[in-house]
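One chain of protein is taken out of this complex; the other chains stay put.
The block that comes next holds chain A.
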Amino acid sequence: MSSHPGSHEDMSEENLPSERSDAHDGAVAVAEDPFADPGLPPHQPRRQDIDERAARRSERAVAFMFTLSMVATLGFIAAYSLIPPSKIVYIFPFGHVSALNFSLGWSLGVALFCIGAGAVHWARTLMSDVEMPQERHPIEAEPEVKQKVLADFRQGASESQFGRRKLIRNTMFGALAMVPLAGVVLLRDLGPMPGTSLRHTAWRKGMQLINVNTNLPLRPEDVGVGSLTFAQPPGLNDNSDDYDDVIAKAALMIVRLKPEDIKDKREADWGHEGIVAFSKICTHVGCPISLYEQQTHHVLCPCHQSTFDLSDGGRVIFGPAGHALPQLRISVNDKGYLEALGDFTEPVGPSFWERG
């Protein structure tokens, strides 16, 4: 494909500087305007244009890259057939990597890259690099064409009697405007109406607080000062279908503070001997809060860094959250376990229009 020495010789002669001196035809009298357009500069021949040996070298280089690509594709097939997906190897400086992914990726990469490199090298060194101008034509139509089109349109419009028969026009607009309503109505069953579902969680009076990690009910002595414990309502099974929907609202975060550290009276009342339970769902956009600073009793949402003060009613002290974390009222039941005294009194999670 690329081996036509004859044609190269033809091309090289054509590209010799003397042959292209007429390229200056765009030049105008320089003396009058020093900034006039001198026209396209003459073509500078490349080495390959005048030296057939250099051209042959380029040809071999291109062919070498195409051949390398073929070899790499064979390597890809070999790697696919021979290397098990589970094999992990250590390769400096990438560390422990999947041998299959590494070899498939590199062989495919080389196979593709070499085709590209060969084609580009071919274009840059052997194909003609004579720059030539091509005229542009204005995009706007000639006035005659425009007149013809407008006349045709007027004729078509009048033949349709669209402007004259207003009844047809108006009812057609009406029909076309209404028919998309069918499509809008069809969207109704995409989901249920919100109703009050965002206002309630699974928490009810008398429910014990279940430790998420151990799946056992929590007693006050399980919650130490400085630790952050996560709890969920009893009877939740993470195999159940609606587990995610329930935990997305009911997730609870329990800390024990020294009673004298609690600045907010209601917070202290709603807890048990300094143990307080707050919603784990950030009031900003609903990420689960998980970073707790023991000394200050601040919790930080790792998503957008809203910071809440758990010693002061869950108040927002920094970041984009708009209101305090809802607190769950808890107590201890007669068996000595922590229990909820009802649902949250306000919606948990991000704000919404109907929240109020």
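The criterion applied here is as follows: contacts are C-beta pairs under 8 Å (C-beta built on N, C-alpha and C of every residue); 3 or more make two chains touch, one makes a residue touch a chain; residues count from 1.
As a working rule, contacts and distances are computed from a predicted model.
The subunit not displayed here is recorded in UniProt as "Cytochrome bc1 complex cytochrome b subunit", chosen from "Cytochrome bc1 complex cytochrome b subunit", "Inner membrane ABC transporter permease protein YcjP", "Rod shape-determining protein MreD" or "Rubredoxin-like zinc ribbon protein". Contact with the undisplayed chain is limited, among A:Gly116, A:Gly156 or A:Gly206, to A:Gly116.
Within the whole complex, the absent chain has one touching residue among A:Pro143, A:Gly224 or A:Gly356, and that is A:Gly356.
Here the missing chain is touched by one residue of A:Leu40, A:Ala54, A:Val89 or A:Val332, and it is A:Leu40.
Residues touching the missing chain, restricted to chain A, are 26-27, 30, 32-41, 80, 85-86, 94, 97-98, 100-106, 108-120, 122-124, 127-136, 138-139, 187, 190-194, 197-198, 212, 230, 232, 238-239, 241, 244-245, 247-249, 251, 280-281, 284-288, 290-291, 302-306, 316, 318-323, 349-356 (touch as defined at the top).
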